[in-house]
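Missing here: one protein chain of the complex. Every other protein chain is in place.
Per-chain residue numbering starts at 1, and chain names A, B and C are given in the order in which the chains are listed.
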Amino acid sequence: MKFFQYLLKIDRRIIYIVMGLLVTLPLVKPLGLGVTSGPRAARLFQAVDSIPAGKTLLISVDFDPASMPELYPMLTAVMRHAFAKNLKVLLCGLWPTGMGLAIKAATDIPPEYGKKYGEDVVYLGYKPGVDAVILGMGENIKNVYPYDYSGRSLDSLPMMRDVQRLRDIPMIVALSAGTPGYSDWLAYAQSRYGMKVGTGLTAVSAADAYPFLQSGQLTGLLAGMKGAAEYEVLVQKSNYSKAYMPAVAAMDSQSLAHVVIMILVIIGNIAYFVTRKRRS
Amino acid sequence: MIPFLILLLAAGPAAPPATDTAAPPPVQRLAAPAGVKAFDTPNDQGKSITLRWSAGDALAQAWLVERTGPEGPKVISTNAAGDIGYLDEDVKDRILYAYRIAAVAGADTVWSGPTPAVSSSPQVFNTARMNILIAMVVFFMLVVYYIETAKKGKNLFVRRIAGLDAVEEAVGRATEMGKPIIYVPGLGSVADLATIASLNILGEVAKKVAQYDSALLVPNRDPIVYTVAREMVKESYAKAGRPDAFKQDSVFFVTDQQFAFAAAVDGLMVREKPATNFFLGMFWAESLILAETGAQTGAIQIAGTDQVFQLPFFITACDYTLIGEELYAASAYLSREPLLLGSLKAQDYGKLLILVVVVVGSVLLLLSKVPAFSVFSHIAGFFNIN
Amino acid sequence: MKRNVPLAICLGFGIVMMVQFFVPHPISVGFYDLTTKWVRIVSAFALVLGVGSFLMYHTEKLRRRRTGWLYSIVALVAAAVSTVVGLAWGVKQTSPLQNYIFTPLLVPLNASMFAILAFYMASAAYRAFRARTKESALLLIAAFIVMLGMVPLGAAIWHRLPDLAEWILSVPNMAAKRAITFGVALGGIATALKVILGIERGWLGGGKQ
Partner (left out) sequence: MHVSHSLLTWVAAILTIGIFSFLWKDNPFYKFCEHLFVGVSIGYGIAVTWYNGVYPDLVTPLFRQGKPLYIIPLVLGLCYFCRFIPRVSWLIRFPMAFTIGWGMGVAIPANFQTSIVKQIQGTLLTPAIFARWDVLLWAIISFVGVICTVFYFFFSREHKGALRLASQTGVVYLMVGFGASFGYTVMARMSLLIGRLQFILRDWLGVIK
């Protein structure tokens, strides 16, 4: 009885410690609590997988550090997939605050596959103006971005010889945390230049994109950390990568956190009903 | 001159290729686009002409849009096959333009005839917003009518709102315990309606605080809201007959940054150990940060917001929560001022009207499935917004 | 003069902006754009009031040596340094303000304060999710299903659980939100109308007529 009364007013700090530990643990040592791949992520994976080797995949980094836990793992997973399939990766972005993240990915990932900057991957940087940038890239990428993010002329980068404008690129994956983002790529790049558009979004904004998926305008969608984890698993399963999977680890944390909260609620209710019965 | 030019142009590229005649019969001839219409884009600020057409057959792979204006004919757009419309925003007002569209399939290009010349101009009334105007006029009449009725002294009933009945008790409790009351008027600006509602409630709460002689702390995130809140509290103390009890630094500005504000108010609650917290107005993600810290200090908490996404957190962490519209009813409820009660009545009739429209509209729309009533299918269009 | 002119300004702009909404003519759109800028400018000046209050609050604390006055020095110095750095070198992406104040200080403070919410969700759920009444039981069950449906574990328990979670979010949840929206909109509009018409005039403050 006393035990239940104690439970009812359990020190919140115990709750915090338990939760903190259980969330941290899987990050250090992923458990792989069975992330299964949903159809939306599978569609994106298939689309990227079916691009012939040597072609270029465009990835738009439209998010800032605040959405990094959800969207950055998507960026690395899609890049790993592309490099494993011998695709080239062109990065660009509609958010100025996304530059640091794109640079990080462009430096960290290619060496894993022996890929080189300029030959297999190029980051264009950020240019203000959304529709003007996309439409300009449709005409000629060099008009919008004469130089890459670090000021190297695009003419000096061998990869850009085959990629003149959006029509040379079969598909774009827009990783967006809001607007501007995938909707702009749909509105301009898809309707005008017929590009395939796939997207990765934060969990909060994913629901808005489902109609586009149903109408077939979007080729696949990764929703939040779960979507990122699904993609990581797909990449791993196909033996494209053996790297640490941050989103899968995060999903484990996520699962444990949800379970902790639910167990807490159950314990709280048991204690509540037991003490109430005794009292009455 | 212009039609002549168009004719000339039409004769050129549209001439059938020589191979056509030699080809075996199964090859279908590409049909010209049909029903090409060009008109001034309605309800806009001018400088725009809208084009619409339909496909003559399924063969077309792309469309060309050609405009002929003072500067002569010019192809202004290439559309993908499914894209049968164009918004020309590169025109000048009150200048005549003619358009024609070509269907393109492989090497074939077949032009439509030119449209009659049209010009663009700005409009003075946006007819697409007629629905909003009607709704506004109807609701305004309701508000004015019931306020006038209230002025004549008709007694108006208001149902119980638990969170507001608790205000008196909460203020009294603070006096008994000798602890302060914290009132956060939300993080919105003064242009946010919930903030205005909250400030009105603050006025009523401050009156009670002055009567009970408790201490009041009002941290603010918006500088203008801070100024207004300060005036309101000062005024309330004066109205309660205790202008001397108003302390200058009881209403203060913290910072305009959301989470820095939350951090500071958290600190304030932990250190001042208030008896009562009010969180009324606009709140975002910080709602639970504030409410949970407050709950841990053991304060009675009364919250209210019109931010649907934050309501669950207030509901779980606070003792009383004003849900959505209850926040707007609060100042009328607390002050019992007939003018404010009148508008509450108008709001109720407004809601009733919305329900009537929704039910009747739905019935008619469902009836439109029956061929005889198919006219009703246009009802949904009335609620399009633009 | 002291009350009626402000009330008239409020009434005038309120009506003009309502009418503006229905007029697509370039003059009307231009007026909207111009006044939007004005509002931004005027609101920017209001920061002066905030900063004034901030300085007053902390210098008072300092002068009277109230508890925690030492921390007021931290706040004042931090404000002074970041203001000077910001005004002197600007706010561009590569400025010292961004590199040495925004990125290493504001970003982690902000993110940590936001992340603390995760812990509060746990303690709030523990404390409040008790099936005391039928209503709170409903709240609890709905939260439970959605939380389970969001993680792989939920699908492992029952493969349709994610669908059920999505159903709760898109059917009953949506209906409740819509109804709240109707009420909030009418309440807000009525409040706005009362302010424009000068029936609610608390914002003027009291004092001398």
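Going forward, a residue touches a chain if its C-beta (ideal position, glycine included) is under 8 Å from a C-beta of that chain, and two chains touch if they have at least 3 such contacts.
For clarity, every value in this text was computed on a predicted model and none was experimentally measured.
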{"item": "Among the chains presented, those that the missing one touches", "value": "A, B, C"}
{"item": "Option touching the unshown chain, where B:117, B:135, B:177 or B:339 are the choices", "value": "B:135"}
{"item": "Residues in subunit C touching the chain absent from view", "value": "2-3, 5-7, 9-18, 20-22, 34-35, 37-52, 54, 68, 71-72, 74-87, 90-91, 97, 100-109, 111-119, 121, 125, 135-136, 138-147, 150-151, 165, 167-169, 171-186, 188-189, 192-193, 195-196, 203-205, 207-208"}
{"item": "Residue numbers in subunit A that touch the chain omitted from display", "value": "13, 16, 23-24, 27-28, 68-70, 202-204, 224-225, 243-244, 246, 249-250, 253-254, 257-258, 261"}
{"item": "Residues in subunit B touching the chain absent from view", "value": "129, 131-132, 135-136, 139, 156-159, 161, 189-193, 196, 224, 227-228, 254-257, 259-261, 263-264, 266-267, 270-271, 308-309, 311-313, 315-316, 323-326, 329, 344-345, 347-348, 351, 354-355, 357-359, 361-362, 365-366, 368-369, 377, 379-380, 383-385"}
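Here is the rule we go by: only the chains that are shown with their structure count from here on.
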{"item": "Whole-Å gap separating subunit A and subunit B, where each centre is the average of the chain's CA atoms", "value": "30"}
{"item": "Centre distance in Å when subunit B and subunit C are each reduced to the mean of their C-alpha atoms", "value": "16"}
{"item": "Centroid spacing, where centroids are CA-atom means, of subunit A and subunit C in whole angstrom", "value": "28"}
{"item": "Per-residue multi-chain contacts in subunit C, two or more chains", "value": "121, 123, 125, 127, 129"}
{"item": "Multi-partner residues of subunit B (at least 2 other chains)", "value": "296"}
{"item": "Subunit A contact footprint on subunit C (complex, rising order)", "value": "93, 107, 111, 118-119, 121-123, 125-127, 129-132, 140, 144, 147-148, 150-153, 155-156, 169"}
{"item": "Touching residues (chain side subunit B, partner subunit C) in the complex", "value": "43-46, 122-126, 129, 132-133, 136, 139-140, 143, 147, 189-191, 193-194, 196-197, 199-200, 203, 220, 222-224, 226-228, 230-232, 234-235, 238-239, 249, 252-257, 259-260, 262-263, 271, 285, 288-289, 291-293, 295-296, 306, 308, 311-313, 315-317, 323-325, 327-329, 331, 339-340, 343-344, 346-347, 350-351, 354"}
{"item": "Residues of subunit C defined as touching subunit B within the complex", "value": "18, 21-26, 28-29, 39, 43, 46-51, 53-54, 56-57, 60, 67-68, 106, 109-110, 113-114, 116-117, 120-121, 123-125, 127-129, 139, 177, 180-184, 186-195, 199-200, 202-207"}
